[in-house]
Every structure is written in structure tokens, then in C-alpha cells.
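Can you read through this structure? Questions will come right after.
Complex shown without one protein chain; remaining protein chains in place.
By written order: A and B. Residues from 1 in each chain.
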Amino acid sequence: MSGAISGYMVFAWSGVLLFGLGLFGFIAHRHLLRRLLAFNIMGSGAFLVLVGLAQDGRGVDPVPHAMVITGIVVAVASTALALVVFRRWYRASGRTDLPEDT
Amino acid sequence: MPWLDLLLGFTLCVTAGLALIARDMFRAVIMFIVFGLLMAVAWVRLQAPDIALAEAAIGAGLTGVLLLDTLGYLRRPFGSRVDNPDDQT
Partner (left out) sequence: MSLRTVFAGLLCLGVIIALGWAVLERPMPEENLPERVAEAMPESGVEHPITAVLLNFRSYDTLLEIAVLLLAVVVALALREAQPDRPEQMGLDNPLLRAVMAWLLPLILVVAGFLLWAGSYQPGGAFQAGAVLAAAGVLLRLAGVTTAWLDNATLMRAGLALGLLTFLGIGLLVMLPGVPFLTYPAEHAGALILLIELTLTLSIGLTLISLFRLTPPYADDPDDARRQETPKP
């Protein structure tokens, strides 16, 4: 870290903040849909850290790019699966949170 | 200093925070979609057009549709059906 920070590092730091924010939302909320949003925000933060850090001082690096593309597709698949399970749960129990959370 | 990047990073954190604290679930989902679109712009700034394409199509588009569809599902009037035999045939 010498003097001015690069644009890549700005995004790495934003990623750190986003990860923390997402973790906060994930713990503080009980509504499962809000938790899913928080989890996705955590994931985006992790992706930003991954790409931002790898490119700082090295320039464009295709390896983390490929990993993040893989990660985004897996994230949407897991979100969709979570929504299927959530809707089944809501249908079976009529509630949007888990009983052990209250 | 990269002012544009700073502004974008700050806006990302603000939209994420709004998506997390919004009282109305619909507003939270809309803020999350905005967050996804801003992420796509951030990937362009990180010189990763491939990820920007994937994020715009998936992060903002598909995830948004899935979440909004689930919201519509939650807003339907909800009757008693927990142990209806028709349900599990």
C-alpha cells in the first residue's frame, strides 16, 4: 500500500465491506428470503475480493475471472434450489422463518 | 485517486445495505436487482467483460425474476392445507 490506491483495490475493499454487510444480514434477519438476499450479497463480496486482489499490481488475470463466472452460475443454481425448498417449506408450514430461530 | 471506482464501490455498499434493511420485502428485492446491475458495471471497471455479461444476465435478470416470482407466491391468500391427502399423491 503506497500512496494512491488502485481502482482494483477499491473494489477489493468494497468486497470486504459487502461480505461483512451480508454476514450481518444473514445473522440478524429471520425471514428466509432476506437471508437468501444476504447470502447472495456475501457471495458478491467474495467475488470482488477475489478479482480485485488478484489484479492489484498484476493487471488483468483470466484465472480468477473464470472462477468467478463458475461461481456466479453455481450461486444462481443454489439460489433457485433454495427458493424451491423455501416454497415447499412455506406451503407445508405456512411460515417464512425456521422454528428454531425464534 | 480513482474517483469513479470509489463512487461505484460506495454505491454498491449503500444498495446492499438498503436491500438488507428495507422493511418492505418488495423494495428489498428491487434494491437487490439494482445491486446486481451495479455489480455488472463494477465488473466492467475491473476489466472483466465476461463476468459483466454473466452478472447482467444471471445476477440481475434470472435471480430477480426468481425472487419476484417467489414474492408473488408469498402474497397469495394462504388457506389451511397442511394435511390434505390430495396434496401428496
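In this section, a contact is a pair of C-beta atoms (placed from the backbone, for glycine too) under 8 Å apart; a residue touches a chain by one contact, two chains touch by 3 or more.
Predicted model, so just to flag it, every value in this text is computed and none were measured.
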Mind pulling the chain B residues that touch the left-out chain?
49-50, 52-54, 57-58, 61-62, 65-66, 69-70, 72-73, 76-79, 81, 84, 86-89
State which residues belonging to chain A touch the missing partner chain.
1, 12-13, 16-17, 19-21, 23-24, 27-28, 49, 53-54, 57-63, 65-67, 69-70, 72-74, 76-78, 80-81, 83-85, 87-88, 91
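Heads up, the rule we're going with is that only the chains that are shown with their structure count from here on.
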Considering only the defined contacts, which chain B positions touch chain A in the complex?
1-2, 4-6, 8-10, 12-13, 16-17, 19-20, 25, 28-29, 32, 35, 39, 42-43, 45-48, 50-51, 54-55, 58-59, 62-63, 66-67, 70-71, 73-74, 78, 81-82
Residue set of chain A touching chain B in the complex reads 4-8, 10-11, 13-14, 17-18, 21-22, 24-25, 29, 31, 33-34, 36-38, 40-41, 44, 47-48, 51-52, 55, 60, 65, 68-69, 72-73, 76, 79-80, 83, 86-87, 90-94, 96
